[in-house]
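Right after this comes chain A.
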Amino acid sequence: MSSSQEESLVENLKALFKDNVLETKLPMSRRLFVAVSPDVYEDVIKFLVKEKQVTHLSTMTGMDLGEKIEVLSHFFGLGMEITIRVAVPKEKPEIKSIVSIVPGAVFYEREIHDLLGVTFIGHPDLARLVLSEDWPEGEYPLRRDYKVQPPKPLREV
Partner candidate 1 sequence: MAMLRELYRHLFKKRETVLYPFKELDQVHLPEGYRGKLTYNKDICIRCLLCVRSCPSGAIKEELDDKGRKKPLFRIDQCIFCGTCEEVCPVRPVKAVVLSKEYEIVTLDRNSEVVK
Partner candidate 2 sequence: MDDIIFLLQVLIFPGLLFSIVLAFLYEWLDRKIYARLQNRVGPLYAGPAGILQPVADFIKLLAKEDIVPSAANKVIFNIAPIMALSLISTAVLLLPVTGVAGLISFDGDVILAMALMVLYVIVVFLAGFFSMNRFSTVGAERTVLQLLGYEIPMILSVMSVALSAGALSLAKIVENRNIWFIFGPHVISFFVYLIAGQAELERVPFDIPEAEQEIVAGWLTEYSGKKLALFRLSRDIELLFVAGLATTLFLGGAVPVIGGIPSILQVAICTVFFTLKMAGVLFLLSTIRALFARLRIDQMVDLSWKYLIPISLLQIFLVRLMI
Partner candidate 3 sequence: MSSFIIPIGPQHPALKEPEHFTFFVDGEYVTDVKVRIGYMHRGIEKAMEDRTYNQGIYLASRICGICTEAHTTCFVQNVEYAMDLKPPRRAEFIRVILCELNRLQSHMLWIGAGGHEIGFDTLFMYLWRDRERVLDILELITGNRITYAMMAVGGVRRDITSDMIAKIQKAMDIVEERAKYYKKVVLSEQSIMARTIGIGTLTPREALELCSVGPILRASGIKSDVRADDPYAAYDETPFNVITYDGCDVYSRFLVRVDEMFESINIIRYCLDHMPQDPIRIKLVKVAPEGEAVSRVEAPRGELIHYLMGKGDVKPYRYKIRAPTLGILPSLVRMLTSRENYVVKIGDIPAIVGGIDPCFCCTDRAVKFIDVSKGKTWSCSYDELNKYANRRYRKVG
């Protein structure tokens, strides 16, 4: 697909969401990064899925940026990889869940909740996915301030 399609999508988004589209990047062909503010996050995804028919969510990435935690949703559609990024404050990491729009996001959101402690409002079941049941509450291994402790030998358990 030509790069004009990517640019037209950017224009489309900017026209619809105006200042809430914080940043757009086109580092190479078929790759588009769009940063949006948390207020319109759900609407942007709704727009992509419902109007643009970008239904395939490749994955969601959680990233600790110091003061903020960023949640990235990587969509594939229209012949390009569209990454929607949204930042939430670390003190209160909460964001609306997109499971009602994209049912395939169930496990990705659970994983981010598990490893970075982001709460997804409206998610049907935010139980632990990858960490063990006896993992201490409030410790999130993928945050930058998490220190790795050497495991205790089995005999001391």
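Here is how the candidates were picked: all candidates are chains of the complex that A comes from, given by their letters.
What we mean here is this: a residue touches a chain if its C-beta (ideal position, glycine included) is under 8 Å from a C-beta of that chain, and two chains touch if they have at least 3 such contacts; residues count from 1.
What you see is a predicted model, and the numbers here were worked out from it, not measured in a lab.
A.B. asks: With reference to the defined contact criterion, which of 1, 2 or 3 touches chain A in this complex?
C.D. replies: By the stated definition of touch, the match is candidate 3.
A.B. asks: So in the complex, which bits of chain A are touching candidate 3?
C.D. replies: 27-28, 30-31, 33, 55-59, 61, 63-64, 72, 74, 76, 79-81, 83, 102-108, 111, 115, 128-132, 141-142, 148, 150-151, 153-155, 157
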